[in-house]
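Missing here is one protein chain; the remaining ones are kept as they sit in the complex.
What follows is subunit A.
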Amino acid sequence: AAAVAAAAMLSLDFLDDVRRMNKRQLYYQVLNFGMIVSSALMIWKGLMVVTGSESPIVVVLSGSMEPAFHRGDLLFLTNRIEDPIRVGEIVVFRIEGREIPIVHRVLKIHEKQNGDIKFLTKGDNNAVDDRGLYKQGQHWLEKKDVVGRARGFVPYIGIVTILMNDYPKFKYAVLFLLGLFVLVHRE
């Protein structure tokens, strides 16, 4: 309801502005919009390169790492090969065949001379280790399953992403409003 009211308010301004805009100004605003989107993408890709992780920022989705992390906390990851995986580290990993990454702590590692490593994880708030979560027949995680190591975090901020996932209408409303705002806003 709040989204609808805000959209209604904006649409009144929107109509006024549109009448005042001519074709050239419209193209200008669209290009502006395109630039903002490209810059955002570039920053994200840049982060991916610097951190070495395919997903440098993740949102904590479950309570399995409480009281350290709660649902909605934002984690900053790095995945540099030079940093070896050691016990006690908080890793974000994906189980083969599953999309959702899991944030847990490394409990055990066995590393060979050549650097091949297999490790076991466990959530701080879980009573048992993660063997039950891994794929059928899989007893260990390997480097390839790792998305990154958590190096820093900010609480609460990720709630927005969770809300957008759980309530798609909210996501569309946010995107719609953002789009409107950028297209209509005069610099």
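Quick note on the criterion: contacts are C-beta pairs under 8 Å (C-beta built on N, C-alpha and C of every residue); 3 or more make two chains touch, one makes a residue touch a chain; residues count from 1.
Everything that follows uses one rule, which is that contacts and distances are computed from a predicted model.
Chemist: Could you check which of "Translation initiation factor eIF2B subunit alpha", "ATP synthase subunit a", "NADPH:adrenodoxin oxidoreductase, mitochondrial" or "Signal peptidase complex subunit 3" matches the UniProt name for the chain that's left out?
Modeler: Spelling it out: the chain absent from the display is recorded in UniProt as "Signal peptidase complex subunit 3".
Chemist: Of A:L47, A:I95, A:I109 or A:M164, which sits in contact with the chain we cannot see?
Modeler: A:I109
Chemist: For the chain that got dropped from the picture, name the residues of subunit A it touches.
Modeler: 67-68, 86-90, 105, 107-113, 118, 124, 129, 150-155
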